[in-house]
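Let me begin by handing over the structure; questions about it come next.
As you look at this complex, bear in mind that one protein chain is not there, while each of the others sits in place.
So, subunit A:
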Amino acid sequence: MGESLDLISDLPQSILENILTRLSLRDAIRTSVLSTKWRYKWSTLTDLTFDEKCVAPSTERAVVETNLVRFITGVLLLHQGPIHKFHLSTSFLQCRPDIDQWLLFLSRNDIKELVLELGEGEFRVPSCLFNCLKLTRLELCHCEFDPPKSFNGFASLKSLNLHQILVSPEAIESLISGCPVLEFLSLSYFDSLVLSISAPNLMYLYLDGEFKDIFLVNTPKLVAISVSMYMHEDVADFEQSSDYNLVKFLGGVPLLEKLVGYIYFTKYLSIGDDPGRLPITYIHLKTIELYQVSFEDANEVLVLLRLVTHSPNLKELKVSASPIQLFPLEEESFDLFERDYFDYKLPRLETVRMTDVSGIRNELEFIRFLMGTSPVLETVIVTSSLSDKEARMDMVVELLRFPRVSPRAQLLFLQD
């Protein structure tokens, strides 16, 4: 019998931490019972991720909550050294004073990434959070956010994600402008906000909520935009000004590569007086996804057309026609496509996906336009929301008639 030598305990601490970070926090802490050498090897981990899997499951919610609180407090007390990442993501914890204490502890330990996803409840973020000046990433969910007057922003913050946060609009704007190196911004579940974003380094913007108006004041480096715009029944909520919203919103983003719009985004863009041409060409724009476009509204179709025609490198286009018949309009004339765009070419368009097509004139004309102007088109996928078999058949027949410029173009008709 040979001597069984310890294989692993004498590896350098950096390797052991590398291994321990790849385990779940619970498993990493369990290594403390392996042997004397392993007792505190976990305690210098800088990234801590907590969720309800850290504690034993139970049918009683209160039990899980108490155990989880004990677990986190225990880990923080036994921990040594700086903590760079703290992720807490559980719906079991709502509003507890323990969270305040943890945040105070973290603010004294060089916290850099803080993710706090709590359950529903009005947890008020304590003021010690605003002393964490080394923060590079902040993600809050279901909290109340109230920065003190002396707060000047996080100088190192690169990623900000606020979901369903109770905060005043001025606080949001000053927070955004107080973070000069901000690259990723995500605001969701906001109501009635007139938002003005000034972030010179911003690259990714994600907005989701009932915004009244959005001004991209200074965002030259934006690469990807995704906006879900909800609104009340009353269309007067959108400020009717003479500025064309499309220009106002997308006029200052020359580096844009991906644009995604949901719900009433296209409607929002279509408001205002159309100046005829867009001021910039989106050279880098490769993907456009616009959902819930109401093809009955000529203005919205116009927005769509403008974007498509001002993006010479567009590769992928996804459009869904709106099933929401809020404004039953008269079908406008379909010579929309005949003027101006007749000789237009979309040189790089490869994939087109149209969903919820209901056979309206404008929809079909749009598909015809695409197929007639895209020399490298490969796939056109059309899905229909029509239930009537006859109507669907008619639509398919119509589509098949359209001339195709690209020899490889396939028209795929899928059923919902």
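Here is the rule we use: a residue touches a chain if its C-beta (ideal position, glycine included) is under 8 Å from a C-beta of that chain, and two chains touch if they have at least 3 such contacts; residues count from 1.
In this section, contacts and distances are computed from a predicted model.
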Notebook entry, point to check: Hey, which one's the missing chain according to UniProt: "histone acetyltransferase", "SKP1 component dimerisation domain-containing protein", "histidine kinase" or "Protein BYPASS-related"?
Noted result: "SKP1 component dimerisation domain-containing protein"
Next item on the list: Return the single residue from A:V75, A:L157 or A:L285 that touches the missing chain.
Entry: A:V75
Notebook entry, point to check: Which listed residue (A:R39, A:R124 or A:R277) would be found touching the missing chain in the intact complex?
Noted result: A:R39
Check: Considering the entire assembly, which residues of subunit A contact the chain that has been omitted?
Finding: 4-9, 11-12, 14-15, 18-20, 22-24, 27, 29-39, 67, 69-71, 73-75, 77-78, 101
